[in-house]
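In this view, the complex is presented without one of its protein chains, the others remaining in place.
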Amino acid sequence: MQFTSDNAAAVHPAVWQAMMAADAADAPYDGDALSRALDSRFTDLLGRECAVLWVATGTAANCLALASMVPPHGAVVCHREAHIEMDEAGAPGFYLHGAKLLLADGKSAKLTPDGIAAAIDPIRNDVHQVQPHAISITQASEYGCVYRPEEVAKIAELANARGLGLHMDGARFANAVAFLGCAPGEACQGVDALSFGFVKNGGLGAEAIVFFDVEAARIIRYRRKRAGHLQSKGRFLAAQILALLEHDLWLANARAANAAAAAIASTAPSRLLHAVEANEVFLACTAAERQALRGAGFTFYDWGQDAARLVTSWDAKDEHVTALARAIAAL
Amino acid sequence: MQFTSDNAAAVHPAVWQAMMAADAADAPYDGDALSRALDSRFTDLLGRECAVLWVATGTAANCLALASMVPPHGAVVCHREAHIEMDEAGAPGFYLHGAKLLLADGKSAKLTPDGIAAAIDPIRNDVHQVQPHAISITQASEYGCVYRPEEVAKIAELANARGLGLHMDGARFANAVAFLGCAPGEACQGVDALSFGFVKNGGLGAEAIVFFDVEAARIIRYRRKRAGHLQSKGRFLAAQILALLEHDLWLANARAANAAAAAIASTAPSRLLHAVEANEVFLACTAAERQALRGAGFTFYDWGQDAARLVTSWDAKDEHVTALARAIAAL
Amino acid sequence: MQFTSDNAAAVHPAVWQAMMAADAADAPYDGDALSRALDSRFTDLLGRECAVLWVATGTAANCLALASMVPPHGAVVCHREAHIEMDEAGAPGFYLHGAKLLLADGKSAKLTPDGIAAAIDPIRNDVHQVQPHAISITQASEYGCVYRPEEVAKIAELANARGLGLHMDGARFANAVAFLGCAPGEACQGVDALSFGFVKNGGLGAEAIVFFDVEAARIIRYRRKRAGHLQSKGRFLAAQILALLEHDLWLANARAANAAAAAIASTAPSRLLHAVEANEVFLACTAAERQALRGAGFTFYDWGQDAARLVTSWDAKDEHVTALARAIAAL
Partner (left out) sequence: MQFTSDNAAAVHPAVWQAMMAADAADAPYDGDALSRALDSRFTDLLGRECAVLWVATGTAANCLALASMVPPHGAVVCHREAHIEMDEAGAPGFYLHGAKLLLADGKSAKLTPDGIAAAIDPIRNDVHQVQPHAISITQASEYGCVYRPEEVAKIAELANARGLGLHMDGARFANAVAFLGCAPGEACQGVDALSFGFVKNGGLGAEAIVFFDVEAARIIRYRRKRAGHLQSKGRFLAAQILALLEHDLWLANARAANAAAAAIASTAPSRLLHAVEANEVFLACTAAERQALRGAGFTFYDWGQDAARLVTSWDAKDEHVTALARAIAAL
C-alpha cells in the first residue's frame, strides 16, 4: 500500500487514451495541433492571457519559468525548504547560470511578506551583494499547505513594490485549487509564471509552464530547446495536459487525493505537524510506530527522526486509505 | 504522405503495450525495476560493460554524454554540420558551461582522422586557445551515411593518441547497425559514450545514454537531475527502450525505414547527393520539381535551394513509398 | 630588439606618475574621485554620452561589453580570426554563459556587411538554431587594418536593421584613430560598446569599457564584480587611463608605434600580407629569413609557415626600428 509519493502513481486512463489518439504523425516538436491549442485552453481556464510551454518535469518547469525573470547575477527568494532549494540538485544554479537562491523562513514552508522582507531587506544595494530579482512560492507548499488568494496577493504586492518577478511552483496546484474551491485563476492571481503540475495528478510526463508575460514565453522557447526539453513528439505531452483539463479531470483527481489525505489526517489530529490542506500528511510518530506501519504493509518516507510523510495519489484505493487510517488510529 | 521527419512518426504498438504494462506504481525516478534492468540489458547487447541512463531527447543525451568528457574550458571536435552544432540551439554551450565546438570538415557529414587533425593541429598548446577534450561523431551521419567499424576504429585511435574522449551521436544508430549488418557493439567499438536513439525509431520519448565508463555514468546521474531530465515516472522511459530492444524490434524498425529510403533512392540514382545508407534521401531537385512533389501530396523539407530531404520512418507505408518513388522517377 | 608584442612594452612615465599621485587612500573600488571622473572624461572625448568601467584586461573588457548585448542562448558574429575567437581561451563562452560565436569572413580580419550577412542569413528563425544578438568588430583588426568611419557605419546600419548590438574591440583603438586622423568619436560611431585599450599603448593594467547605453553599464557593474574584476584600489586603474588621455598622450603613443610600423613596412612593400595601418606588420618571409632576422637580434612571432608578425610599441626605439628596416631590406 503505497503512500510514498504521488510521483509514482499510475497514469489516468483518459491520459492513455488521449495519448494514443495522438499517435498519428503530426508536425514535430510543438508544431502539432495539440501543442498549439494550449495557449487558448489555459487562457480560458485561468481567465488571463497566457502562453504555455510543456516540459517533462517540474524541475524543468520551475527553472525555465525562473529563467524568464532572473539574470545570472541575480537571485530568487524562496523558502528554506522549497523544492528548488532542497530537491532539484542545484538545477536553478544550472538554468539561471549561477544565480542564487535567497532562503526565507515561514510556517509550513509558506512564505509571507514579512519572511521575504527579512531575507532581502539586509541586502545592501551595491554591486558586492547579489540582488533579488524574483520570488518563488509553492502552491501547495512542500508541507501540503495552501496559500489563500489574499496571501498570494500580498506577496504579489510586495514583489511589485520591489520590482521582483513572482513565480509559483504549482507541482500540486491542482490540490491547492481543489482545496480552495475557487476559480483556478484566483489561486495564482498576481503570479508572473506558474509551473502547473500534471505528473503527480494522473499525467505521465508533462507539466505546463504558464507565462502570463507572453513575450517571456517567446524567449523561453529557445531556452527549452537549449535545455533538451523540446521533445520531438511533443504532441504526446500536450495530449496529456489537455486530457486532464478536459471536464476538469485534473480537479477531480486532486479532490480524490485530497480526500484520501483528509481521511487519514482525521484519525490522528493531534499528530499532525502541518495543516492537511492538500494530499500530504506529516505525522508525528516514533521510529517504532513507523516500523509498525511498515510491518502492516504501508510504504512511505521518514521525515526526520520523529515523523512520517504520507502522500496520497489521485488513484488512492479506498481500502488502502481506510486501512492506513485505522492503523494510525491504533498506534 | 509524410517524409518530413522520423521524429514525427507514430509510436510502435509494442511500445504502447510495454508502457501500459508499466502503469502500476513502482519506485519513482529511476529506482523502478525496468530502469534498473537497463545496464545489464545494454551490456549484453553491446558486449561491453556499460551503465545506461534514459532521457527524453537526443539533445539531452548528447549533451550529458559530452558533459562526462569536456570541462567548461575545453572543446569538442564535431562536423561542421553536426546536429549538436546546427540544430540543438546551443545546448552544448549550456550543458558544457561554455565549452566550445570545434568544427571539422568531411564528406557527407562524416569526420575522418585527417579532418579532425586539420581542425585541432593548428591549436597552440597554450592557455590562450581552447583545447579539445572530445570528438563527437554521428552514426548515421546527418546525411544518412554510415561509419564503417574500421572508420570508427581509426577515429578512436586518434582520440586515444590525443587524449580525447569519443562520443557517438546515435540518434539513428539503429539505422546504421541495420545497414552494417554487424553486431551493435561493432558499430560503436572504441566509443566512450553513445547516445542510442529510440524516438526516431518507434519510441515515444526515450533515448539511452550508454556510458562505457561506468564511473562517468555515476556523475552524470547528478547532471541529469540537475538538468530536469530525471522524470519521476521513469519506468515509462525504460519500458519504451526495453520494448524496442525485445526481439530486436529496434533493428526490424530500422530495416523497414532503411528499405523505404533505398526504394526511393533506387529510382533516381543520379539525383542523390549522398549515399543512401540509412533512412534519409538527399535529392537534387529544382524548386519546380519540389512543388510538383508537394502538389502530389508529399511533405518534406527543402535542403537549400536545389535539394530536398526525404526521411523515411519505421512505419513508412509501402503505397506511400511506391508513390513517391514513381513521382520522383517521373520528374 | 623586441618586436614580439606591444603587450610587453614598458609603462609610460606619465602613467607611473599618475599612479603614484593617486597613492593616498581614497574610497575603495570605484568610489574614488578618479574613477568617478571617467564618465564625463570619455563623454567629452567621444562626443556622445557614455558610462565607463575600467578593467585590467582586454579579454574582460570584450566579454563584459558583450554580456550587455547577448543572452546565454544567443550568439555574437565575429571574424573567424577575431581575438575573442582565437586568443581568449573561450572567455566569451564563460562570460556569456555558453552563447556562441558565429564566425564570418572578410579580408584582413575585417568584417563587411556582406560577410556578416553570409554568416547569419542561413540561420533559420526557429528555436533549433542559435540566433545572433550582436556583432563584434576589431578596430584596428587583428591584422592591423583599420575600419574607415563609413565602413563602421555600414555595419552599424546592418546591426540596427537586424536588431543586433554592435561591439568594437578597440585593443588598438588608439592606433586606429591615429591612422584615421579623425575625431575619436568618428572611429566608433554607431557602436554600442567599445573596449578602449590602454595596456598596449603605455598603460600598465587598465582598459576602459565604454558603454554608450548607460543603463547597460549599470548592469555590467554587477557583472564586473561577479567576475572578480572590481579591484579594490581601482583608483590606480582610473589614474592610468586619465593619464593617457591627458594632452592626448594616447594619440601620441599610438602615432609613435604606427610610425615605427610604417618605417619597417616601407622597406619591403612587396612582402606585406596586409596593409600596414596600425602598429603591426605581417611580412612574407621564409623560415631561413626569419632565422636570419633572429640571428641579428630581433624577436617576433612566426605567423604560420611563411610569415612573421612584427609589432611595434609606443616606446619603439628609433635605432631598433631602423636596424630592423635595414635587416628586412637586406634579406
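As written, the chains take the letters A, B and C, and residue 1 is the first residue of each chain.
Going forward, contacts are C-beta pairs under 8 Å (C-beta built on N, C-alpha and C of every residue); 3 or more make two chains touch, one makes a residue touch a chain.
Just so you know, these numbers come straight off a predicted model, no measurement behind them.
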Full-complex touch with the removed chain, picking from C:8, C:182 or C:214, is C:8
Considering the complete complex, of C:39, C:88 or C:169, the missing chain is touched by C:88
Answer key for C:27, C:118 or C:183 versus the chain not shown reads C:27
Contact with the hidden chain, among A:127, A:152, A:244 or A:263, goes to A:127
Listed in rising order, the chain C residues that touch the chain left out are 2, 4-5, 7-11, 16, 19-20, 23-29, 55-61, 63, 88-91, 93-95, 199-200, 204-205, 222, 225-233, 236-237, 313
Had the left-out chain been drawn, it would touch chain A at residues 72-73, 75, 86-90, 93-94, 96-100, 127-130
Contact residues on chain B toward the hidden chain run 71-73, 97-98, 127-128, 131, 219, 221-226, 230
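By definition in this document, only the chains that are shown with their structure count from here on.
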Expressed in whole Å, how far the mean CA point of chain A lies from that of chain C is 50
CA centroids of chain A and chain B: separation to the nearest Å works out as 33
Check: chain C positions touching at least 2 other chains come out as 72-73, 97-98, 127-128
